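Just one protein chain is left out here, and the rest sit where they should.
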């Protein structure tokens, strides 16, 4: 959907939250983003999708995180949403799939800094070490009592936490609390 | 907290999963072909063994897939996990009662 | 005079950093590095509290976390007071206030001590035999008195000022305990490059090395070796060293829980720092180097303040530079006490050592000690002590072949006792490893492992330093997958002891009070009484006498109790059994276990995109599942009743607006979508046209209603399903389960879109006029867009899915827009509806309006035992479908039996009377109790639109009772109602199509 068509004002759930920058971990909210949930059984030969579970195909603007054998979280800049949709429809045209717009369902928060992984581990039970959760990893998991998709888009200690919008206040608060505790030695 | 080997995602902590009880209880193809007694057993009677148990799990906060597992209900050790629709490699009839 | 018992030199305390704290109001001086216990001893204080049952004076028994006696209340400031702290563990810090417990009015004069005089009556289990008459006295007299006497410290009264943190961590090798074995294990594991975590409960790593002053390892002092080992580990990135961290729980699949004490020892901690951090470690392999506990000796009046464990005396002298007494007697059956005696003698104290063992069994240590000028009495038993608030003498007597000779009192102000050692196998046992009894060691040691762990050092019964180091290194290497072996050279440790149970005595056994469990006041006599009464399993003995149930969980008492039981029953010790070790190893604060899950982080509060608008406009909210929903919108001066009445009328007479965003939504997509829906819902779906909606009802396989909601068909292969607010996750799970496991052949995918869409319900006769100018691309006319239709178009320029549906019985629309636009569209609708008096309404008005129409709410009219027919919805069931989930169960005998409860309406005689929801219904209010209940009121409101109260109810055979009079309970009695159809407003249903 092209934003130019919209007259209504857009209000994101964490709009008022300022970045929280602590000594060893910082928490930022990320701007709106186009996202789709793709479900498909057969993606063989589709370069952007045909990769192992838990890994992400990344380009400068788009990502396709494989969350399960038949599920991907797709993302693109807001303005590229329609293009992304069309691209998938083209690539999978002869196959059975489900593509559902979830741009407004999900909210993204970024946590970065040397203690970012430790802060996430306040609520995320996964092994986030370099070997277990390297650059390009993405998975659905938990942060405390909220379900999240956790992605690590680069080699830097930067993590993207996606959750459903009504859990965003909780997830954001949790990360700030965790970042401040993790920062204390 | 158990560590469960999801056939799709590998070993992950139990809190990401939900247990669905005994596995391999097929819903009768025609439920009206079974009598009340058999239907009641289908709904409610469970093996509940002390020992090897075939059970269903879903990696709810992970890949979202249902799968099966063989777990020893006395030691809580998983013997194997396998995808829905597959059969286990261990013979459960030899499992200790 | 301060610190008169502090040695002029020595110890690990930092004499450059004096600190002051208080004990029962008295100022105590100490140094950084002191525990509260060591500082009290430095000030000559032994008496620290009163025991649980007899209120006997008690002092400091140990130097560590096994302390059963010296429990204090500790105050670190407002909101930071808590009871039952072990003085031997609490690090002394500036400004801390410690207080003794379980005494009144004061520690030295305690009224409760009268219990001690009554101790001949207050034996094990006495309360099971009395306090039964008169019956009512138990609740009113006996129990309150018993409770007030028990209980040790006082619970915190105000909310905690501290925060707590949580951390999940993973490692290849977790080493628990950083004594010599643990450090060696860590060194070995760390070398491999594997990820290693080392945790130790003490403020400094090193375990027993922290008080070894004369021992050498590999040619250097123990301290130099320790420092080098820690420096080496600290320098490696793959190693995390965690002092002040207690591994307390060993759970399934190598999940180990530990608490790190972060700020309690710091007077300068930042306010935001967590007090404690819970570590939840998933370890590949675990090395348990948890050491061993020293056993007290069981003799008469062995509980006097000043009577301590022998090794603890040594620790206070060597590690803290404190003399626990000026004249110290060691009583022992273990050789380790000789080292303690030697060190204490070297500190300039007058020392006597009494050994139970005959001289021939005592070895060369006797001469060595005598050479230092220590009097050594071998072949002597202890038959009592002198003193009350503090030990003043030890009464000993020679024992030969069981014959007790002449008594002798050795005056002293401190006793160090040792009955040998018990490996700390708690975590091993928690891991469900099998314990094996080692007769030579007189102890249970780790046997077969159940998980990926191994024990090392004293935890497996190796007491020689060289053995500890070698076994630790081997365990660490093996855990890390290395085969490296290393030997160490170290000063030999004298080891070995003679197991003793209760010490032989010449006193009347009925009079001797030899304590086994110091905190719970259990004596050897109590154990024997339990056995006389037939309590023979150790679990029975434990429960009957309470031995081992104190806050040390038997660390000092279990082996002595087992030994006494075994000896008395004349059965081998293993056959008596050991008690099962359960988490936690030492008590853990609830705060650490709760971690950050407090206040706003206790449970997520889910709010809708329109929530802030509602809050700004004065809405009252209610909790529905995790959601917070607008309940009603009171205007100034309005109470709930007035607000709801106004909202209800506004909807029927004009237009109302309602935030329905919390309704669950699921997108069902695929060529087999209609077939899938057919199998899951009672309704038929094949023929539902694109652009049409249908109310769907879903059952569990047992035939009872699971959920309901409107379903729209957006395309042949795409349904937009809605669910109840609370049912959303449950329904999606239910659908996924059947789809994946029963019908994997169906080409269908499910996606939750609950939060993709904000849902704005616009309801009332003016609903169409309100939105018509905002909507583009959709013809709102009745013909083009009838009731139960769905269209995709735009509103306010935003793409939307517009449903023409109604949960009010009036003309209505539900506008689905992408969530971020929800608030703006809501505001636009408010503006557009202003000419019609548009009124925001909340869940309460929604409930009233639907009840006026007799629409059910799943969870209110249904409760998990209700079938479609019970609530009058049997007509929804597709007759032609051979099967759907729950269909077979609907044919079970009890589900087709007569007399099931059916949904009806109720009218009170007094139109102003509103029934209680949940009120019960009877035919005859004058029948005797128990009364026959016909059903209950499920929904009840004042209906402003009907001008009276209305109610829905489930009543046995209710549909046949229309017009009949029944009786409904009220808080004070009964009221009379008339049964009627459950539709109170617009029974013809004309308004919905208007």
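Per-chain numbering from 1; labels A, B and C assigned in written order.
As a working rule, a contact is a pair of C-beta atoms (placed from the backbone, for glycine too) under 8 Å apart; a residue touches a chain by one contact, two chains touch by 3 or more.
Heads up, the rule we're going with is that contacts and distances are computed from a predicted model.
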item	value
Candidate names "NADH-quinone oxidoreductase subunit J", "proton-translocating NAD(P)(+) transhydrogenase", "Sarcosine oxidase subunit beta" or "ABC transporter permease"; UniProt protein name, chain not shown	"Sarcosine oxidase subunit beta"
Among the chains presented, those that the missing one touches	B, C
Of C:14, C:367 or C:863, the residue in touch with the unshown chain	C:863
Touch criterion as defined above, residue of C:830, C:931 or C:946 at the omitted chain	C:931
Listed residues C:2, C:32 or C:154, member touching the removed chain	C:154
Contact residue for the chain not shown (choose from C:404, C:922 or C:946)	C:922
Chain not shown: contacting residue from C:411, C:449, C:551 or C:782	C:551
Residues of chain B (touch criterion as defined above) contacting the omitted chain	1-2, 14-15, 18-19, 21, 36-37, 39-41, 43-50, 53, 55, 71, 73-76, 97
Missing-partner contacts on chain C, residue numbers	52, 80-84, 120-121, 123, 126-133, 135, 138-139, 143-144, 146-148, 150-160, 162, 164, 249, 251-252, 255, 257, 278, 280, 432, 508-511, 525, 529, 532-537, 539-540, 543-544, 546, 549, 551, 553, 582-584, 587-591, 593-595, 597-599, 602-603, 605, 622-625, 702-704, 724-727, 857-860, 862-865, 889, 892-895, 916-920, 922, 929-931, 933, 936, 969, 971
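Definition applied: only the chains that are shown with their structure count from here on.
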item	value
Pair with more cross-chain C-beta pairs in contact, given A-C and B-C	A-C
Geometric centre distance via CA averages, chain C-chain A, whole Å	32
Separation of chain B from chain C, taking each centre as the mean of its C-alpha atoms, in whole Å	28
In chain B, residues with contacts to at least two other chains	1, 13, 64-65
Set of chain C residues in contact with two or more other chains	280, 282
Touching residues on chain C, where the partner in the complex is chain A	163, 165-170, 195, 262, 270, 272-274, 277, 280, 282, 595-597, 600-601, 603-609, 626-627, 667, 669-671, 747, 749, 751-757, 794-799, 817-825, 828
In the complex, chain B residues that touch chain A	1, 8-9, 12-13, 15-16, 59, 61-65
Chain B residues touching chain C - in the complex, by the definition given at the top	1-3, 13, 18, 20, 27, 30-32, 34, 36, 39-40, 43, 56, 58, 60, 64-66, 75-76, 84-85
